[in-house]
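Some notes on the structure that comes next.
Removed: one protein chain of the complex. Kept in place: all other protein chains.
Letters A and B name the chains as they come in the text, with residue numbers starting at 1 for each one.
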Amino acid sequence: MTQQSILLDGLPVPFEEGQTIMDAAMAAEIFIPHLCHHPEFKPQGSCKLCTVKASGRYVSACTMPARDGMEVENNSPDLNDKRRTMLQMLFVEGNHFCPSCEKSGNCMLQALAYELEMLSPHFNQFYPNRPLDASHPQVLLDFNRCILCELCVRASRDVDGKHVFSLSGRGITKHLIVNAESGRLADTDFSLTDKAAHVCPVGVILEKRKGFAVPIGQRRYDVDPIGMQVERLAHRTTTEEEI
Amino acid sequence: MTDECVGAERLGELLQPIIDGHGGDPGMLVQILREAQEALGYLPAAALTAIARAVGLPRARVEGVAGFYSFLHLQPVGRYRVLFSDNITDHMLGSVELMDRLCNRLWIERGKVSEDGLVSVDTTSCTGLCDQGPALLVNGRAMTRMSAERIDRISEMIRAELPLDDWPREYFRIEDNIRRRDALLNTCWPAGEALRAALARGPEAMLAEMRTSNLRGRGGAGFTTYIKWESARRAPCRGEPPERYIVCNADEGEPGTFKDRVLLSSYTDLLFDGMSVAGFTIGATRGLLYLRGEYAYLLPALRENLARRRRDGLLGTALCGQDGVCFDIEIHVGAGAYVCGEESALLESLEGKRGVPRIRPPFPVTVGYRGQPTVVNNVETLCKAALIAVNGGAWFAGLGTKQSTGTKLLSISGDVEMPGIYDYPFGVSVAQVLNECGAGNAQAVQISGPSGTCLGMHEFSRHVAFEDVPTAGAFMVFGAHRDMFEVARNFAHFFAHESCGFCTPCRVGTSLVANCMDKIADGHGSQYDINEIFKIHRLLHVASHCGLGQSACNPLFDTLNKFRPAYERRLRSLDFEPAFDLDQALAAARQMTGRDDPAAHFGLAARVPGVTT
Partner (left out) sequence: MEAVVQNRKLRLATTSLAGCFGCHMAFLDIDERLLDLVERVDFDRSPLTDIKQCGACDIGLIEGGICNAENIHVLQEFRRQCKVLIAIGACAVNGGLPAQRNHLSLGQCLQEVYLTWPGIVSGQIPNDPELPLPLDKVHPIHEIVRIDYFIPGCPPSGDAIWKFLTDLLDGRTPRLGHPLLHFD
């Protein structure tokens, strides 16, 4: 049988049966912006940053199965403009103050904003009130930065088998909760060794007493822009993710 | 009832029978939570823990589900919980003023529980009583035709703590308001007529009739019903035990739609016949009716009907005496989430989860309820299938137009003399409908609800059909004196309230446009804000996960194109205006400092000579 391929921005990109557009692109080291996708977990398709145009329709690259001969538009002004707008939506929805965030320089949201030249949040800030949870001895939860990607939900449920995290509410009031009647992380069975502790793409789940360990200039996305790190992103595992 | 009122022991006593009633099945979580709330008044944290333990789910999952639905409460609510239907048609009948009146009479603030825990008053999305509004729900029971007089009486009854059963029956009366009968509404067959006809035809022949009929889904999308049935019939059952399902979508949440309410009330047997016919044809033995929470008051009559059908051999094993033909129907009740009208979100809700639309493919016909092949059909679609079983596909195809066969129920409300249900062959012109329902001075019609199309006067010659103006049935008429900006603003808030929050563009975008509309309404808007609405529309239309987000800005887009002056006359400038009221932003500081000098104000300061601005 001949090799099946999609046409990604005019370039033939091979894929195996069952792979999504995202899988095929990552394997070919072509960057499609994404936040809620992680190669170790079941695709979710909620952040919509990976929106591409396949056969004329806008779809999520991380959930859309690749089909032989499918023409996919990825790196175009139209799509990057839409992605930038969605990033701006994520920025105003939460409280993202990069200068005081431990994850700055290693944060995917921030790195994508650089990649897509997002210079301002554009929209009006929501400034939601989202108190911290500092109850756990090892880990701090700063909900201000949550982008609702559900990676921690998936990691805890599917890998750790603990169900520490879940989402509640809906619409703009949707929010992350933990598995305890008190609502406190300390009252769950969460541990620093959990996969879920190492999967947050932004600065919500943070190891205590370890912030700002890497000097500015040497952090992950100081070194290379995220668009140049596809190979690492494609093969990343949660164990190598630093907090 | 509060946490302190219910001790752990008493909590267990109250919850155990509910959980046992559902066999401790985590898939029945939404039903369990609904019933637990009925017993407890609301869902205290300890109850969620107890339910989670009893059904074997993580507590956070249970809290996540409870937090999703509007009618499930994690905080105490009033012993009398009054919810005014917030559709624009209710507004047009005076609901906003009536709610203020009730709040004033009861000395309470909207959305807050009175200090004695007696009462709370708030709004809820359209309750499907637009033809007899203003409507409200009190403790889940629907009340119609509210007036100042009724509101005053209600406030007295609440203060006197009169049980709902002793309130005037008249207040709870719900009319069918059938105004025009055609192929569907003319039927008055005995129960089982359509089922017997289908059994006589056999599944293959029944499917062939469905194909001939070219029946398309009545929920709005217009997908060919035959293809759904055929696909589900062919799809392999993956689960243990192998099963297929017929799901009736009675989550009639589109504002302005109420035809299913009438079918569920007065054509119950036709609907259950239709479900049974579908089950027999695709080889399903179980049917599920997903009834929107707002229609929970229909539950006793529906259950009674199911019991009668079981007694009469129209449900259960050996349908109509035929050995090996089994079908039964159970009813699930929703809990206030418009998005559950989307078929895959509905399946999630049926499985006891948050009503978030699934990733498709796979489609429900192959992987549906509990992973099994499932047909999800609208109430009206299933009633039409029953007609086809009796009269045949060719008869049905002879009605309506070539691409839109049969008749369509329209739910007509707004500025018309005779609001109610109209059965028309597809292809009828908007003008004819307007003429026959007594819409004298219409300037606009919102067809198929907020997610549909807003037609202006110049488009009234268009036709109701999938090939021209498709519709799920809502037909809201706006007279020349109505403000189409306020119509669109109402719809913008509806979508912001109902967005499930799964995908970024819809979750944030629907709130951003609702805020934009409020800013314009408050007289602080500019052309910039209008451009923002267009920009957000372009994004949501293509990048949202499901139809809710994709259509959320439609009413704004339509009214901006067709009723632009309604927006423009509210604008303060054509350039740019601040995001918030500058003077209001100083109010807190004025209060704390006791200052009221010109420099303590914006706007005022500009008018005082000698003060630099």
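Remarks
One rule holds in what follows: a contact is a pair of C-beta atoms (placed from the backbone, for glycine too) under 8 Å apart; a residue touches a chain by one contact, two chains touch by 3 or more.
Just so it is clear, the structure is predicted and the values come from calculations on it, not from any experiment.
Residue A:Phe91 is the one among A:Phe15, A:Phe41, A:Tyr58 or A:Phe91 that touches the chain not shown.
Considering the complete assembly, chain A touches the hidden chain via residues 91, 95-101, 104-105, 110, 113-114, 117, 119-122, 124-125, 127-130, 216, 222, 224-225.
Although one chain is not drawn, its touching partners on chain B can still be listed: residues 528, 575-576, 578-580, 582, 585-595, 597, 599-600, 602, 612-613.
Rule of thumb we're sticking to: only the chains that are shown with their structure count from here on.
Taken together, the chain B residues at the contact with chain A in this complex read 45-46, 48-49, 58-61, 63-64, 66-68, 337, 354, 359, 361, 496-505, 507-512, 515, 532, 535-536, 539, 542-545, 579-580.
Residues 43, 45-49, 51, 58, 60, 63, 65, 82, 85-86, 89-90, 92-93, 123-124, 126, 147-148, 157, 163-174, 177-181 of chain A are the ones that touch chain B when the two sit in their complex.
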